[in-house]
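One structure, pasted below without further comment.
For this view, one protein chain was removed and the others were kept in their places.
Chain naming follows the written order as A and B, and within any one chain the residues start at number 1.
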Amino acid sequence: MTQKEKSTIVLFSGELDKAIAAFIIANGAAAYDHEVTIFFTFWGLNALRKDEPIAVKKGFLERMFGKMMPRGANKLGLSKMNFAGMGPQMIKHVMKKHNALSLPQLIELAQEQGVKLVACTMTMDLLGLQKEELLDGIEYAGVAAYFGDASEGKVNLFI
Amino acid sequence: MTQKEKSTIVLFSGELDKAIAAFIIANGAAAYDHEVTIFFTFWGLNALRKDEPIAVKKGFLERMFGKMMPRGANKLGLSKMNFAGMGPQMIKHVMKKHNALSLPQLIELAQEQGVKLVACTMTMDLLGLQKEELLDGIEYAGVAAYFGDASEGKVNLFI
Partner (left out) sequence: MTQKEKSTIVLFSGELDKAIAAFIIANGAAAYDHEVTIFFTFWGLNALRKDEPIAVKKGFLERMFGKMMPRGANKLGLSKMNFAGMGPQMIKHVMKKHNALSLPQLIELAQEQGVKLVACTMTMDLLGLQKEELLDGIEYAGVAAYFGDASEGKVNLFI
């Protein structure tokens, strides 16, 4: 039995368009039979947040970060032409019109295809995000685990 | 005869400075005798637009996107210090002073060196860009073709 080829993506950015690109590439790589890991760090973690508020105990700064950052895949802005939130609506509209999968659907597909979604524990600590606030079925690790995967990866991207 | 080594760049960003970086690396890789592909997606597609308006039939949202996005390599802004368009002029000025190639010249050089320029058909659909509006001599493909190239690539970057 041959080992599957591996690929990794670091999702650092918290914008809708970049998260969509990351998941489209990840799903493409999984369809290509690669073992794929997306490592969510810094603002990228916001794509993994549940969209309802979760009651957890937090310090003041952590509560502020939690309020200021977008809560989940449906709330992300765009890296260009955000226009106070109109841009994301336009993009979502044209994606629907062209029958493209939405970001929540792309995430679901990735989980079904076995793409490993890993939240960076160090930046979770910094931003005050707790496991209860993130989607179910994801993993937790630090930079050493990421780099271990990447060092065996064929395609490694930072988005 | 040995096969050439391959390298790929995804150009996702639509800013002048990032497009210049992408083409400088791509031209460097081609000079290093790699077979290089730049895959243009989302805002990166704007670097491939012809600079005159092209008459094509479009829906309302597609026309709006077309108008709001920069038309071609000469119109791109900067990712930092854009200053309502003064930044790009400053950069172009210092590049000329230092005899650095401009972005249109870098694109031409890339085409002469055989760098494969590929427009992402999925995001062309979303943004309503049509083949007539993009530079001649480019190719069209989706994520599967990109990932096929990347999985054989030595250096794969996302810009």
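Just so we're on the same page, contacts are C-beta pairs under 8 Å (C-beta built on N, C-alpha and C of every residue); 3 or more make two chains touch, one makes a residue touch a chain.
On a predicted model such as this, the values are computed, not experimentally measured, just so you know.
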From B:54, B:100, B:122 or B:145, residue that would touch the chain that is not displayed: B:100
Touch residues of chain B, complete complex, unshown partner: 5, 7, 17-18, 21, 24-25, 28-29, 31-32, 34, 79-81, 90-91, 93-95, 98, 100, 154-159
Interface with the unshown chain - residue positions in chain A: 10, 12-14, 41-43, 61-62, 64-65, 68-69, 122, 125-128, 143-144, 146-148, 150-151, 153, 156-158
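Heads up, the rule we're going with is that only the chains that are shown with their structure count from here on.
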Distance from chain B to chain A - Cα centre to Cα centre, in angstrom: 25
